[in-house]
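Attaching a single structure in structure tokens format; questions to follow.
Of the protein chains in this complex, all but one are displayed in their positions.
Order as written gives the chain letters A and B; numbering starts at 1 within each chain.
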Amino acid sequence: MKRDLAAIVLFTAVVLGVTATADSGVVLTFVMMTLYATLMAQAWNMLGGYGGQFSFGHALFFGTGAYVQAMAQLNLGLNAWLALALAVVVAAGVGLFVGALTFRYGLKGSYFALVTLAFAEVFRIIAVSVGFTGGGVGLMLPLQESFANLQFSSRRGYIMLVLGFVVAALGVTAWLRHSRFGAQLQAVRDNEDAARAIGVDPWRVKLGAITLSGGFMGAAGAFYVQVFQYIDPSIAFGPHTSVEALVAAIVGGMGTLWGPVLGALVLHLLADLTRNLFGQLPGLNMVIYGTVLVVIVMFLPRGLSGVGRSVRDAWRGRK
Amino acid sequence: MLEFGILFPSVLNGLTTGAVYALIALGLTLIYGVLHIINFAHGASLMVALYAVYLLKQHLGIDPYLALPIVVPGMFALGYGLQRYIINRASHGRDENILLVTLGISIVLENLALMFFKSDTRSIETPYTLTTVAIGPAMISLPKLVAFAGALVTSALLLWVVTRTDLGRAIRAVAKEKHGAKLMGIDVDHVYAMCFGIGLACLGAAACFLLPAYYVNPQVGSGFVLVAFTIVVLGGMGSFVGALVGGLLIGVVESVGGLFLGESLGQIGIFVIFITVLLFRPQGLFGAKA
Partner (left out) sequence: MTRQVPEPLLGLNGLSIAFGGLRAVQDVSLDVMPGTLTALIGPNGAGKTTLFALMSGFLQPDSGSVRFNGADITGRAPHLNARAGMTRTFQIVQPFAAQTVRENIAVGAHLHEPRRASALAAAEAVAQRVGLAPQLDKPAADLTVAGRKRLELARALATKPKLLLLDEVLAGLNPQEIAEMIPVVRSIADSGVTVLMIEHVMQAVMNLASHVWVLAQGQLIASGTPGEVTSDPQVIEAYLGPGAAARLQGAHLQGARLQGDGA
């Protein structure tokens, strides 16, 4: 655990260092967006990598967080920070609800993936059809830069915000690696029946995982709203967000601490590279994400961090 | 609203759409029943087929119904190739990997379409696009009626292949007992690829019947995916009868639901059915208990 914590501190120091010294808006935006993608990937990883439950509709929690963040400020007049707390709690609550329903009835594997997709779609349709969510047009947050309002004039402020969440997510993941709960969760992932036979309650641990995962994903959604001051049903609950979260986690390496960070970084670099080479072509990003997903699953199922581990194992000489 | 004159056409329309849904679901059921994989790329594959039919009409002037002999074998080949050379290689024996690979394929297909065709919705015009036929108080568009008939004929053909041909016997053997089938000398990889090919060929047929009455855009696939899954789950994973009945049922539900709730909310009805069935009766109406 100490090693993981030290690594997290180092990571934080590096990011802070880069943020403090960088002058260019491009670099700062890159750091911010990569951290944002990392947050989503870490969230997915908690349920998918450590819990073994693949969610194809993680946008469900993202969109919940985003809409709560927007509506709490617009409709309820809440302070932005309070709204943030509320967004995380509500998103976690949605996770709890969906988990309680689906895991109670023993849904797993492909069926679970499908149900999460269905839930995300249902929420999207509701968001489009209902008035107070702004319908298909979405919601806009008025520009009012201030710390109290969680709107910053420079990217640096936003980076600090998302970094806070990323560090928290990393901390939770490290906790999963060194705690009883995490051990039980991974046992259920690896072999549910064997876990049950030695006293693990699969429903409770999966429920815990989806709640944590939902909460962090909701934070990402709330963050999005504060940065872009806008949310609509397809951004909130659409497949793009769901896919980005899971591809980054898988490419980097599921079930690892740093896999999501690595995956988010690589995918972002790839996206930026292609944008520089081919321009802003709609759909190109996703083609790349999809192709990378297929390639990684086919040739590197443990993701990029798995490569590192294989090299390390070969170096040590497997006994 | 419950007036016969309004309800009856709605139900008829639902049945015609439902027949096409059933054809789509049949392909999915075949793939699931034999390969035990949930093909996330099914919707995107339908989209590919629809674009193929569209392009054949727009650039070569080939009528969609006449395009059947081109599109169906074409989709078969695509399916065979995808399964044999990509999906097969990716599984490493784990179900989740197949899930991810088919998801990846669907993302690639959908967004390639977005890149090449932009997000515009396109449809075709044929001399019979606007023809309607009177059935009782209802005026049903001719393309929809042809779709209904075509879907049923194709489904019957599919059932005949599976139950009466040697290939069908091999497929059923592999579905029941893969290792035993292997020992009997059946090339399991080939059978798997054939199944996937047939599943996608059904989509080819469905696309030919669908386009005259419908439209195509890159997102159309994802619209069909969840509906197809709902049908397969409702009818019972691996049950052909279930896919047929389920398809017709869902078509009607969607049509009548749209009547009462408006189109968007009507769609929710489908997803609610989906989630409910998965939770409370995962074997569906006709499927075997897990």
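One rule holds in what follows: contacts are C-beta pairs under 8 Å (C-beta built on N, C-alpha and C of every residue); 3 or more make two chains touch, one makes a residue touch a chain.
Just so it is clear, the structure is predicted and the values come from calculations on it, not from any experiment.
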item	value
Chains in view that touch the one left out, judged over the entire complex	A
Chain not shown: contacting residue from A:38, A:110, A:184 or A:285	A:184
Chain not shown: contacting residue from A:20, A:148, A:198 or A:314	A:198
Residue numbers in chain A that touch the chain omitted from display	1, 178-180, 183-184, 186-187, 189-191, 193-202, 255, 318-319
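The rule is simple: only the chains that are shown with their structure count from here on.
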item	value
Distance between chain centroids, defined by C-alpha means - chain A, chain B (Å)	32
Of chain B, residues touching chain A in the complex	37-38, 40, 86, 89-90, 92, 94-97, 99-101, 103-108, 110-115, 118-119, 218, 222, 226, 229, 233, 262, 264-265, 267-268, 271-272, 274-275, 278-280, 282
Complex contacts: residues of chain A adjacent to chain B	54, 56, 101-102, 105, 107, 109-111, 113-115, 117-119, 121-122, 125-126, 128-129, 239, 243, 246, 250, 281-287, 289-291, 293-294, 297-298, 301
